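Missing here is one protein chain; the remaining ones are kept as they sit in the complex.
Letters A, B, C, D and E name the chains as they come in the text, with residue numbers starting at 1 for each one.
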């Protein structure tokens, strides 16, 4: 399963649990790993790693690998790029048509995942609310909310160029 | 703790267990993550990830994170590069003077690790024996030996340009 | 002559034939060679190479070289970049003011080319019609139309993120 | 002090003189050093270097270093990147929240600078007027005006894709 | 068929003709396309392109494509990299074990080629003789010999750092 997790929200956690129901071991790829401090990608790979970890039970953690991978910005080598970073895998879970199409063409099984309350459980929505000074903490798992508050994530977003929305 | 693990051998495993005795949680960085199929770096990051995993007990796995990180080939940004990929850490275990020096200058605690039977427990030694057709499997943990045999690691090394040593 | 050929259409072919009337040998540079599977650049350099080849007569092929070249995204070295990939050339055919200006400043002859029915013979137009499910095959040479249909180019575009236009 | 100086205008010069009043020696970083011939970055680092130099008195020049630095497009290593290019410095002058935030976190002193007549003394405004064929020379120091006219900067902008504004 | 052609010699030409006897159309990949002016890679891709072209008959040229491709220095994505630049192909001719192994693993047919008088017909040998001021022209096809003399290839090698051998 591939995601950017900017930040990790309740929809992500639901997808992880859905996938865990369908396979023995799950690899979570943190995409765009070298991006941070921008509007679309405010958090470093390390911070996102920590967000995901903070939400897993020990049982889940024993069945999950988390691997940050940088973008190559070149789709023709993207599958080889991902393969080189990961232990062998069989099935790719993704909601992106392009991701499923590229991996399918390379011989992998591909699956769509469900969207959980996508209007609210959306990283874009979380970032928008943070910048606007509105309530956002119910959209993310509780340990993530604490972590984001502790690091003053709102200031990070404002520094990265997000303008507070006018009322 | 940082290593290239080409391949993962019994010395590496001893260092991991030494470090686990000195800290709560350990991050193992797989360095040179994008190198593979060369003489010095025959195995992909994914293959090395799998080698390490195969040797950990569940208790160990719950206290360990494994993170593959590519080289930047520019020491002046190396500490920032590593930091961006990892959850927060306090102490760096390394036998490289340069690694300890760069992290110390950036404010981290640094520790030397012991060398365990360094003449034999050495990735260079393992690769040399493999190429020469000599016994190497006692130098690596048993699950790694099985994995390397299963993937015909010797052929990988020969294809990568290693010449079999003359007797 | 430089182009991206996403995809190769009848206007491109007309320009090639116009250029062949004005020089002995023509080099066709396939620009943005490493881009593919995106909205602006759906096809790989290899696919675009094949499209062009499929439209040339043997006589034309003997007077034409086709060379895919990646972007450098840095105009100050662009002329040196192109020069290093090509046999010697004298004249640059281009409709881009910047291209003509950079090569002129480096001492090359530069020529504008005609625009052939630019509203229809346009790669953007072809992609737009494909996505919308409208007729597009009359805009490209017949062998290209067959090739695009054979590879299900429409699906490629949709996977790359093009949204079908609403009626 | 960091800027792109596309082109160098009277507001930049005022900030330099403000900074010189607050420190002994000033380093001027020419950012995006490898960009040129685009709409946002029409001039090479060398041309921008020359613009700045042409406006300094000998006394100022003895207290100023000018250093062109390319972008890394990765904020997590940006501070280390800048540090590696510069002699030691204590304080960073910037109007960018992100720049101040990143350097502050790395332990530097940071200062906001004044904005001098920001509607007119703006590089965007200068470029806009140039393209539109309106008067722009009063917005830049006189030696810069002469230099830009001598190199036909307007044509550079038009070649780079700027469209002349309609009246 | 893949080669660096530094320079193109009679052994290369013999291999091309051998391959043409075994397939309908042949793609010649000029590897390390962005290297030049070094000891191992003195000539640009464009110069090497011209050397090859100068030796082909019109009949051969109609069955051959020549494609310069830069190195990626990352074997795990190398097959995808090559594929993205080339029209579809079935069989890879190579004397490199690694090349054959990587393409075989990706599902291609692979073939070894013969070595023609490898002690003399060797690019290393040609460069060595040139630098030493010894006769080399019999090792390369006649049009290549003329071209290398015309561009003063010996001086290029000396400038690139090759030291003339002592007698």
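Criterion: a residue touches a chain if its C-beta (ideal position, glycine included) is under 8 Å from a C-beta of that chain, and two chains touch if they have at least 3 such contacts.
The structure displayed is predicted, hence computed values, not measured ones.
Peer 1: Quick check: which displayed chains does the absent chain contact?
Peer 2: Contacts of the omitted chain with visible chains: B, C, D, E.
Peer 1: Decide which residue listed in D:21, D:87 or D:107 touches the omitted chain of the complex.
Peer 2: Of the candidates D:21, D:87 or D:107, D:87 is in touch with the missing chain.
Peer 1: Of the listed residues E:34, E:60, E:97 or E:125, which contacts the missing chain in the full complex?
Peer 2: Spelled out, the listed residue whose C-beta touches the missing chain is E:34.
Peer 1: In the full complex, which bits of chain B touch the chain not displayed? Write them out.
Peer 2: 74-76, 97-98, 101-102
Peer 1: Applying the definition given at the start, please give the residues of chain C touching the unseen chain.
Peer 2: Where chain C meets the chain not shown: residues 72, 74, 76-81, 83-84.
Peer 1: Mind pulling the chain E residues that touch the left-out chain?
Peer 2: So the residues of chain E touching the missing chain come out as 34-38, 44, 155-156, 158-161.
Just so we're on the same page, only the chains that are shown with their structure count from here on.
Peer 1: What chains do chain C and chain D have as common neighbours?
Peer 2: Chains that touch both chain C and chain D, as defined above, are A.
Peer 1: How many angstrom lie between the CA centroids of chain A and chain E, rounded to a whole number?
Peer 2: Result: the chain centres lie 45 Å from each other.
Peer 1: Quick one: report the Å distance separating chain C from chain E, using the average Cα coordinate of each chain.
Peer 2: Comparing mean C-alpha positions, chain E is 27 Å from chain C.
Peer 1: Measure off the straight-line distance from the CA centroid of chain B to the CA centroid of chain E, and report it in whole Å.
Peer 2: Between these chains, centre-to-centre, one finds 37 Å.
Peer 1: Hey, what residues on chain B touch two or more of the other chains?
Peer 2: Residues 34, 36, 44, 83-84 of chain B touch two or more partner chains.
Peer 1: Determine the shape of the graph in which chains are vertices and touching pairs are edges (line, ring, star, complete, other).
Peer 2: It is other, because the touches fit no line, ring, star or complete pattern.
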